[in-house]
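Here it is: the structure, laid out below.
Here the complex is missing one protein chain, while the rest keep their positions.
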Amino acid sequence: MNSYGSRPAPTASTFELVAWLFMRLSGVLLLILALGHLVIMHLINDIGKINYEFVAGRWSGELGMLWRGYDWLMLILAMLHGVNGMRTILEDYLSPGRRRILVLTVLYVVSFAFLAAGSYVVFSFRRVM
Amino acid sequence: MGAQIHKFEAIVVGGGGAGLYAALALSKEKVQTAVLSKLYPTRSHTGAAQGGIGAALANVEPDNPEWHMYDTVKGSDYLADQDAVEIMCNEAVTTVYELEHLGLPFNRTPEGKIDQRKFGGHTRDHGKAPVQRSCFSADRTGHMILQTLYQQCIKNEVKFFDEYHVMDLILESGICRGVVAYQISNGEVHVFHAKTVLFATGGSGRMFKITSNAHALTGDGMAVALRRKIPLEDMEFFQIHPTGIYKMGILLSEACRGEGGILRNGKGERFMERYAPTIKDLAPRDIVSRCIYFEVRDGNGVNGKDYVHLDLTHLGAEVIEKKLPDIADFVRTYMGLNPVTDLIPIQPTAHYAMGGIPSNFNSEVLGDEKGTIVKGFYAAGECACVSVHGANRLGTNSLVDILVFGRRAGLSMAKYCRANDFAPLPKDPENEVLAQIEWLRSNAGGEKTAVVREALQCTMMDNCGVFRTSETLQKAQGDIAELKKRFLKIQVSDKSQVFNTDMLEAMELNNLLDLAQVTVDAAFARTESRGAHYREDFPKRDDAQWMKHSFATLSAGKTDLKYKPVVITRFQPQERKY
Partner (left out) sequence: MKVELKIQRFDPVKDQEPHFETYAVDCEPTDRVLDALLQVKGLMDGTLTLRKSCAHGVCGSDGMRINGRNRLACKELIQSQEQPIVVEPMKGFKIVKDLVVDMEPFFEKFRAVKPYLINEDPPPAKERLQSEKQREKFEDATKCILCACCTTSCPTFWADSEFLGPAALVAAQRFIFDSRDQAKEERLDIVGEKEGAWKCRTIFNCTDACPRDIEVTKAIGEIKKEELFRKL
């Protein structure tokens, strides 16, 4: 028996620490980004103004890359924040084993697909007149 | 059903302060040691000690061990053995430093040293004024000691057998060879073969109705020793602590008065001024408890009832929350009162057995009043009687006692283990225990443990408490004899093997009955008043006849009393005034 009893010896992995920190930082950032999004879409402009032209115009104008970056950051932070949250819940409530691996795999694959599709749309978008 | 046999050089029975300190000392000496405890060690009653540990560190004002020794001897009403007291008071200082090194989180002075506070009976320069001698960690000093020692035992990889109840001592031809224990979780019986055995099993306060003691304090070690013909010393002296929560008996530490708290009778008077003009509320416990009852008898109880008030209201919220937080919590939880603004109803509560298994200052057990040593058998802590407390223990000295003599026990056991081999076990040492268990399981007579126990507690409280007379003691003798007969009809309703606490409580009651008998018989024989033993029919101390320790043995159900002179070195007996 080692000095850790029957518990596993420390792994020195910082993954959980980084994940924990990411949740806090991304949470704060998302709050700011989402509030900005809310102000632009619903306070400065109203629902009548927002259509394909509005978004397409914003993404294609002089500040197009900035708006694309803004939206992409929201997408990636929200996805990663949500996926990591799901991961911790699943790891809390599913005991280690094949079922957990399966569910986590589905989660990762689906979220990767969404991320990829989203990123593709954000950066490859061409305005259609 | 047989028994499993284990072999260890040293067996420590009891996981409180004395047992753990001994185990720690033994493990440091590389002796194979096992600790057997009826509870998890951290549940031991050392953890309930509140106020502090007395040691003349002189961190806040001048002090020295000789003054501590004087106070202890005077507090004991001159019945303590002064050679042992001297060792205790000197080693108290080094022991407190060692505890600090082991990690105990003491309260600190502004310079970062261990803080100290006043306590009952502890004085500067032979009684001139109260002195700050008690080293403390808020009002949970005992808890910190217990935790710290348990932590260090884990560090030193001490082997623990938790929830093992020791039922017999294996003793043959004056040599101790081990113990027989009952594993509570599954009902199995184990034989522990050992070179040395330490009993550090604590007190027996559960023989009284109103007590500060845990349910577990049923004097198991003392009773086992008594049945193996080891005498018990000074059993007539049982300390009744003045400040227990009214009706419940939960202890409110003397630290309350050490920090400046005052006792007030029903008229609001600070009555201790009349009885102990110099140190007032900080008089020793036997005196204060008696004074409370004097007040109650004179009609000065609160609302004509049998209690008085502890007044902390003038201390202020800061002192109460910082230095007495647990006390404040008890008062809030159990009485719904706020100690910062309300007076607290208190009543004396049975607290501490000064008597116990006779031992010398190396914690070796004495087999008779002549001082014959029982080889390989040791006792320390409340279950032992060194005797450093004599007829009345001073506050903080129980922690000093368990630590100093717990450690000394460990060291003398280590020495014995190096010099001696295992004495062989007798044939089937577990048979008596197995028979007793079988008897308990199958006995039918309809008597319930809880009912018999309560009857015992009532008679002890009423007839062998703060005031005693030959009539009350005879009444108690009669009651106990009757209760012992009723015990023969005890019926245990849980017959199972798994965690059978019903059976355990019956065993504990059996222990209490034997101890109550020797307590009452020794009290009946002592026709004087000394310390906690107050005979209304003999209200004076009688040094000519009674400057001696009682040694009680049981044979064929009868108590046999012998006596041993007190060791006096420095301080000649004087009248005890405060």
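Labels for the chains are A and B, by order of writing; each one numbers its residues from 1.
In this section, a contact is a pair of C-beta atoms (placed from the backbone, for glycine too) under 8 Å apart; a residue touches a chain by one contact, two chains touch by 3 or more.
Remember, it's a predicted structure, so these values are computed and weren't measured experimentally.
Among the chains in view, which touch the chain not shown?
Across all of the complex, the chain we cannot see touches A, B.
Quick one: say which of B:216, B:380 or B:437 touches the chain that got left out.
Only one of B:216, B:380 or B:437 touches the chain omitted from view, namely B:216.
Where the complex has a chain not shown, which of B:326, B:462 or B:542 is the residue touching it?
Only one of B:326, B:462 or B:542 touches the chain omitted from view, namely B:326.
Among B:66, B:462, B:502 or B:542, single out the residue that touches the unshown chain.
Once the missing chain is taken into account, the touching residue is B:502.
Would you mind spotting which of B:122, B:143 or B:564 touches the chain that isn't drawn?
B:143
By the contact definition given up top, give the residues of chain B that touch the hidden chain.
Touching the chain left out of view, chain B contributes residues 39-40, 42-45, 47-48, 57, 96-98, 100-103, 105-108, 110-114, 137, 140, 143-144, 147-148, 151-152, 154-155, 185, 214-216, 248, 250-251, 326, 329-330, 333-336, 448-451, 492-494, 496-502.
Which parts of chain A face the unshown chain closely enough to count as touching?
Counting only chain A, the missing chain is touched by 3-8, 10-17, 19-21, 88, 91-93, 95.
Simple rule for what comes next: only the chains that are shown with their structure count from here on.
Need the CA-centroid distance for the pair chain A / chain B, whole Å please.
Taking the average C-alpha coordinate of chain A and of chain B, the gap between them is 64 Å.
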